[in-house]
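Every protein chain of the complex appears in place save one, which is left out.
Residue numbering begins at 1 within each chain, and the chains themselves are lettered A and B in the order written.
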Amino acid sequence: MSAVAGHGASVHIQNCGKTFPDGTQALAPASLDIVSGETLVLLGPSGCGKTTMLRIIAGLETPDAGGRVLFDTTDMTAVPIEQRHVGMVFQSYALFPNMTVAENIGYGLKIRGVDKSVRAARVAEMVALTNIGGLENRRIDQLSGGQRQRVALARAVAVRPRVLLLDEPLTALDASLRDRLRSELNSLLRSLGITAIYVTHDQAEAMELGDRIVVMRKGAIAQIGTPREIYFAPQNRFVAEFVGAANIVEGPVAGGRLTLPGGWLALDNAADNAAAVAMIRPETIGIVAEADAFLRGTVESVAFIGDRQRLVVTGAANQPLTVDAPNTINVRAGERVGLSVTPQAVRVLPKED
Amino acid sequence: MSHRNFIWICLLPLVVVTAAFFLLPMAQLLAVGAGGSRGVSAYLAIITEPRYRATLINTVVLAAATTIATLVIATIAGLFLQRHRFPGRAVLIAMLTFPLAFPGVVVGFLIILLAGRQGLIGAITAAVTGEKVVFAYSIFGLFLGYLYFSIPRVILTVMAAVQKLDIGLEEAARSLGASPWAVQRDVVLPALGPAFVASGAIAFATAMGAFGTAFTLATNIDVLPMLIYTEFTLAANFAISAALSIGLGVIAWAILALARSMSGGAVAAAG
Partner (left out) sequence: MRDRLIFASQLGFTLLVAAFLVVPVVLSITAGVTVNYFRGIQSGVTLQWVVQVWNLYAGEIGLSFLIAFATLAVTLVVGVPAAYGLHVKGGRLSRVIEEIITLPLAIPGLAIALALLLTYGGFGGFRQSWLFILAGHVVFTMPFMVRSVMAVFASVDIKTLDEGAASLGASPWTRFCNVIVPNAMPGILAGSLMVVTLSLGEFNLTWMLHTPLTKTLPVGLADSYASMRLEVASAYTLIFFIMIVPLLVAMQMFAEKGETK
């Protein structure tokens, strides 16, 4: 295990953009620094440029002129992928159907001319690491989706890459398997201590796996931050709405109060603003007696989900508010309720053009 | 009318036509083959009779050479055409595939125009070296002819297979450190294996049975279809020609059946 631990390079992306021959800009020039050993998640909807960014780091795409990719201090921009010493896990897994599981895992070592016995030992180590013992001599078409995913990971890690690149590695799996593999992947990445760049459109994956998350939109970086920063302090409406559920409310701010149709909310040191936009997470809104609250509304619907109940409250803000309430309180549609929100939970978003 | 009966009515005409014009004649062919002076041993004559055996070997070698050459040519061109986008690509593909349904006779004539007595190659070599090169009527001319009608079909198969190839496989191999040559050797060519088997078998079976091209190029080229033709029309040796046809048919069918069981896909010859 120690043999594969802690040898990640830091990655520096400087001013990398990508314009395709037909003129579409997949990625606006962007810069990004990834610390050695860090797991960085590129998160965004399809077409946001996250895969292009990953492929530039991998060496499968060349950045537009002026862009540079560095591993530690070495400029890799002109180095083809086969010499970058990366490991890559593909969404389709891209396992070689003409090779067995063991041959797939050992392929990178074989190409590097690693001695057969060393190779066998490393393959065995990878097999143990990814829990696929007994499958070594299987053909790829005899494997389940989850097994394929593990083989793909083992193959990418076996060469002890300087950077591990993962392109939506769990997307092809069904939901329950995805959850299990996600936590396995998480502990594996932690124990390897490898620099990993992980592309996904699934915010739960991003939250669990990322040391930091880069939220991308329309070929540009929307925000970089830890999962907590991204969730609680989104810098714009897109991030707020893309990561988790969000209520977006609009109204004037004066004297530390945001005035809404159903009352007002106290804010933490907010400047006066005639037309402010703020975000409130559904689970931060408490249901209280109408008389005890400064913001009031009418429950339009109640959906019991199990671990909580989801209410839609109208009349409080200019749009219906979604509220995640504990499953124990007793509310019914049509009831008038008071809403309590701590000042910290109301996030005023910067004005957008 | 029940659905079951309706299905039988749908199938009936096909069964009748096939029985009358294919199964019955083939059975007759089988009977005639065994009905000559040699009896059932006529079926072994293709191997035991030195003259027939030599022709069989000739035909197999020629068909095998055609198959290998076609596969090499079509793979290089097909990979190139499927992997690059450039102006004129569509025209080039059209040029490479339109001879798909040219009959063998026409192909033979085209080879004569290329390498015959009044052919282009003859004219060029006569002008350059003073010596006129004519090979249309030799076994090499026949080889070129078979190449001519095999290339379009195999290129189409290879291109379709390349298109279906997951580009991620190549990227994965490269990410693991494989050079462009290693990627071709370890990933691309193995992945195209079934397409090679399928289209190679078709090329082989078609070359084995091709009659039109050999007929047009005519001069003493010894291939099985020509032998059957001369035995039947000139020597009126019905039994032997029937037995040889059965032998030819069995070889062609066996190759295709073998290829199909290996590649798992649908394999069929035409022309």
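Keep this in mind: contacts are C-beta pairs under 8 Å (C-beta built on N, C-alpha and C of every residue); 3 or more make two chains touch, one makes a residue touch a chain.
Remember, it's a predicted structure, so these values are computed and weren't measured experimentally.
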item: In the full complex, displayed partners of the excluded chain; value: B
item: Residue among B:7, B:44, B:57 or B:235 touching the omitted chain; value: B:7
item: Touch with the omitted chain, as defined above, among B:24, B:167 or B:235; value: B:24
item: Absent-chain interface as seen on subunit B, which is shown; value: 1, 3, 6-11, 13-15, 17-18, 21-26, 28-29, 32, 73, 76-77, 79-81, 84, 86, 92, 94-106, 108-114, 118, 120, 147-148, 151-152, 163, 180, 205, 208-212, 215-216, 218, 225, 228-229, 232, 238, 241-242, 245-246, 248-249, 252-253, 256-257, 266, 268-271
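Basically, only the chains that are shown with their structure count from here on.
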item: Computed distance of Cα centres, subunit B from subunit A, in Å; value: 54
item: Subunit B-touching residues of subunit A, taken from the complex the two chains share; value: 58, 60, 80-88, 90-98, 107-108, 111-112, 155-156, 159, 165
item: Subunit B - residues contacting subunit A, complex; value: 166, 168-169, 171-179, 182, 186-187, 190-191, 193
